[in-house]
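All protein chains but one are shown in place.
By letter and in written order, the chains are A and B; residue numbering begins at 1 in each of them.
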Amino acid sequence: MSILEVRKLTKQFGGLTALADISFQVKEGEIHGLIGPNGAGKSTLFKNIAGFYTPTKGEIIYQGKKIAGKPPHVIAKMGIVRTFQETTLFQEMTVFENVLVGCFAKSRINLFSSILGLDKQLQKIAREKVLEVLEFIGLSNRKNQLASELPLGSQRALAISIALASEPKLMLMDEPFAGMNMEETKHMMDLTRKVQESGITIVLVEHDMKAVMGLCHFLTVLNFGHLLAEGTPEEIRHNEQVIEAYLGGAK
Amino acid sequence: MELILQSIINGLIQGGFFALFAVGLVLIFGVMGVVNFAHGELVMVGAYTVWLLHAQNGIPFIPVILIAIILVTVIGLLMERFLFRPTCNDPLAGLICSIGILFILQVLATVVGGDGPSKQVPPPYQGTLILFDFLRVPYQRVFSFFVSAAGLGTLWYFLTRTKLGWALRAVALDREASALQGININRISMIAIGVGGALAGLAGALMAPLTNINPHMGHNVIITAFIVTIVGGVGSLSGAVIAAVIYALFHTFITVYFGGVIATICGLLLMVVVLIIKPTGIMGVRVSE
Partner (left out) sequence: MKIIIRLLKIIAVIIFLAGLIVLPHYLKFHYQDLLIFLTVNVLVVASYRIVTLTGEWSLIHAVMMGVGAYTAALLFKNFNLAIWFTLPLAGGMAGLIAALLSFPLFRMTQFYFLIGSFAAGEAIRLTWMQFIVPFGGSGGLSGIEPPMIGSIDFMDPIPYYYLALGVVSACLFILYRIEKSRIGLTLHAVHWKAPLAQSVGVDTWRYRALAFIIGSFFVGIAGALKIHYLGTITPNQFGIGFMVFILIWVIVGGYNTIFGPVIGVVVLTIFDESVRGFGELRPAIYGGVLIISILFLPLGLESIYTKFLTLCGIGGNSSDGPPP
């Protein structure tokens, strides 16, 4: 069963084609890797799926609905949440408040109940949810610290917590291992697996081959905006074209 | 018909002034990321210089123009060194500082010129150029037009034909990348505000014999500069020049038929419409996400 399907997606900037005719499917419940040399168009593809870009041509189908061109918050409300390449957090807020934003993100704006304090029930549920998420991710002991004070590994974990709090069905993770050391990477891999086991489908853009090969059930390889290969990690490892693309890029 | 031709000529002359100060604003914003709210006051200082030295003390017009340019350039450089450079990480702080300067310069003008009614400078060049029976342009306006055109021409040459000009445009396009390439940002910022200040001083000096001079004349200048900048495209110098001419014609015609306030309202609405339809302006490019 595929949760996400990209059909003949093309994205052009001016005369430059960043993505050409990309098609692939993501199976529900899997960790799906999206790899390729620098400038292959992975991040652009992510931004198209999450609604930050509008595709020039093609369709993106999520749970049977066309989503291409919808604004980011609408796509997020449908259950697709992305995390960012850089550590993007609400730096000036505490860990708890960061996750709380994720909880409230989808709830309707009700000015009067907010002023009069009639949303106590909602508040209580949200606070419990935050504690639950922090417990799940393992950040409970840091909940009152400012986000900017956290070490890199915890910041990435917090980014995932914010995403989790908004109850996604599909999570787009943009280079979650970038800049991490061995130990942090291992911890992050465990966390990613834990998220997947809780029933959330994950699409992962990553450079760290070891992490990708260890985590992903299925891989899509891009090169210069074109689809190069698809398959299980085992198949990709032995794919001549892929090896050439990577070696060619290294020259 | 006569009215239309006359308005076109007047519009073109106005366009020259508009271009002079709008280009300076664009240059300063492009290179330093600061909205210089005191830009209108720089023009005002230029005009006051002419009033004080030429009209009051009889120093010849041409040297006074040079003095005005130098004076305003120096004010600009001081602003860069002591206000914009220390606050370069926070564009809002730069803007607020420029508002502080705006107040100080206005008060300075009041102190120098007194509070009374607006000042007039008698045109140094008397007489009228008669093109046709029905089309007459005072020599003062002819002079202003050619000097502003020459000023803009020099700027164009500087920006496109000299190494320093290239560096300036590179910084305006991408500050960080330019710094990485070894361009000295502080030096370029000083040049940008120096050039912007010189153009503002020139505009003020040239406008002096043709307009009412008072401490608050900068207000209309900055509104015009904003409109021209937005319509032309933030960061686009050629856009600013084209927009200056278009807007000057637009403003002159509406003023002739409906009055000055309506003309300014229409200009502001035009600007809002441009912001909605094409926020990058007629010549602008989207800089980055």
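Quick note on the criterion: contacts are C-beta pairs under 8 Å (C-beta built on N, C-alpha and C of every residue); 3 or more make two chains touch, one makes a residue touch a chain.
Bear in mind the structure is a predicted one, so any value in this text is a computation, not a measurement.
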item	value
Options A:Ile22, A:Leu45 or A:Ala76, residue touching the unrepresented chain	A:Ala76
Of A:Thr94, A:Ser140 or A:Asn239, the one touching the omitted chain in the full complex	A:Thr94
Contact with the hidden chain (one of B:Ile104, B:Ala150, B:Leu164 or B:Ala177)	B:Ile104
Missing-partner contacts on chain B, residue numbers	29, 35, 83, 86-87, 90-93, 95-97, 99-104, 106-108, 110-111, 115, 219, 223, 226-227, 229-230, 234, 259, 261-262, 264-265, 268-269, 271-272, 275-276, 279
Positions on chain A contacted by the hidden chain, ascending	50, 52, 71-73, 76-77, 81-84, 88-94, 96-97, 100-102, 104-107, 109, 111, 114-117, 119, 122-123, 126-127, 143-144, 146, 162-163, 165-166
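Going forward, only the chains that are shown with their structure count from here on.
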item	value
Euclidean distance of C-alpha centroids - chain A vs chain B, Å	48
